[in-house]
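What follows is a single structure, written as structure tokens, with notes after it.
Right after this comes chain A.
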Amino acid sequence: MIQEFKQVWKPYAVALLWLLGLLWPLLGIHKDGTLSFNETFTVWIYIAAGSAFCLFLYLLNQSGTLKAVSSPLAGVRQTAGKATAKVPVWIWLGLLLVFALCYPIFTGRYAQDVATNVLIYICLGLGLNIVIGLAGMLDLGYIAFYGVGAYTYALLNLNYGIGFWTSLPAAATLACIAGCIIGYPTLRMRGDYLAIVTLGFGEIVRILLNNWMELTNGPNGLLGVKAPRILIPAMENGLSFEFFYLKKLHFLYYIALALAIVTIISVRHLNFSRIGRAWESIREDETAAELMGVNTFMLKLLAYAMGALFAGLAGAFFCARMRFVSPESFTFLESAMVLSMVVLGGMGSIPGVILGAAALIVLPEVFREFETYRMLVFGMSMVIMMVFRPAGLIPAKRMGKRGEEGDG
Partner candidate 1 sequence: MAEPILELKDVQSSYGNIKALKGVSLRVFPGEIVAIIGANGAGKSTTLMAICGIVPVEKGDIRYRGESILGVTPEKLPVMGLSQVPEGRRIFPRLTVLENLELGAFYRKDRAGIQEDLERAFSWFPVLKERRRQEGGTLSGGEQQMLAIARALMSRPKVMLMDEPSLGLAPLLVQKIFDIIRDINQQEGTTILLVEQNANLALQAAERGYVLETGIVKMEDRAADLLTNPEIRKAYLGE
Partner candidate 2 sequence: MEYFIQQLINGITLGGLYALIALGYTMVYGVIQLINFAHGEFFAAGGYVGVIVLSYLAGNGHLETHPFLCLAASFALTMVYCAFLAMGVEKVAYKPLRLQSRLAVLLSALGMSIFLQNALMLTQGVYDKAYPSELFQGGLEFGDVTVSYLQIMMVGMTVVLLVGLNLLVFKTKIGMAMRATAQDKIMSSLVSISANRIISLTFAIGAGLAAAAGIMVGLYYGSVRYDMGFLPGIKAFAAAVLGGIGNITGAMLGGLIIGMIEIFGAGYISGQYKDVFAFIILISVLYFKPTGIMGENIDDTRV
């Protein structure tokens, strides 16, 4: 361990000093013409201590000292893995489903709220995953489609009284169309440019929503959107039907769960279909795919449209749940969050995206007291994840099996 330490202490010390130099002007120069070092030092000491601890752990790990602990653990994991692999996947899925269905029974409002959020973001993440993970294109303006879905339901409901269930397909369709409109000019562009252009489009949509007062009421947003409703029989004056509004939180939870399940199943099917295979070929090597006769343009457009579709569905639900919609919910930061769920969780892998969505929604709730530092930690985590584990937490395995690999 001493050896590794020798290699690493110089850059570490330089980095700490550099940080001090960058931190001081922000904290130590004051308007009244005085200079101080106290605040800077306090913050810096915290950071130095924390990072020194992490460095210590890292060095321990590198030098193998931790193997005494980690090897038996790895062994346990392996045997546990082998044991669980014997149980077929559908039993795990079934258990998970039962858990999800029973969830509202033994949890309170707060937990259900968080869970509903997670389910929405699972839909969003999986939708974006189609674009990024399956087709290999970068979309930084994805949240625009979420907004289109939300506003579609809001406007249909407020202006024409159309209910949630009828609006769902409309929201999905409009979002799809938006996806095609945005996709059409951008699909010929190089990867980095695609990112910035989609960001630009996302911003254009947000600015439009914010400024088009006649249609969207601008920054004030649209209020009074109705919750989803179902017809139930009523027993007054003979048999008739009346509307029952699903405003209660657990109803909304179940709707979100249904949406999420539909999304998961659809994405899985798409993944293993011919279309999914074609997307994979585009992702791996677009030029080769084109030479093989794959219509890359149409398929990329399709990926965009499909991704947008799921965002539209999620958006309509979001609006129905909040019963209010405003442009503030559809900023670039939201797009960035969904993006990080997909990438940090594991691009292209469905369990990865689900884990990413769960982590990014639940963790901030767990650390509620540190809310002010939330975004700071988020930004730093993205950098750290990319540097140390760019494939994500649960990286995607090769989709589908090739003939030779099939039977191992």
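Candidates were picked such that all candidates are chains of the complex that A comes from, given by their letters.
Structure notes:
The criterion applied here is as follows: contacts are C-beta pairs under 8 Å (C-beta built on N, C-alpha and C of every residue); 3 or more make two chains touch, one makes a residue touch a chain; residues count from 1.
This structure is a prediction, so every number in the text was calculated from the model and none was measured.
Contact annotation for this complex: of the listed candidates 1 or 2, chain A touches only 2.
Contact residues of chain A toward candidate 2 in the complex are 15, 18-19, 21-23, 25-27, 29-35, 132, 138, 185-186, 188-193, 195-197, 199-201, 203-204, 207-208, 211, 332-333, 336, 339-340, 343, 347, 372-373, 375-376, 378-383, 386-387, 390.
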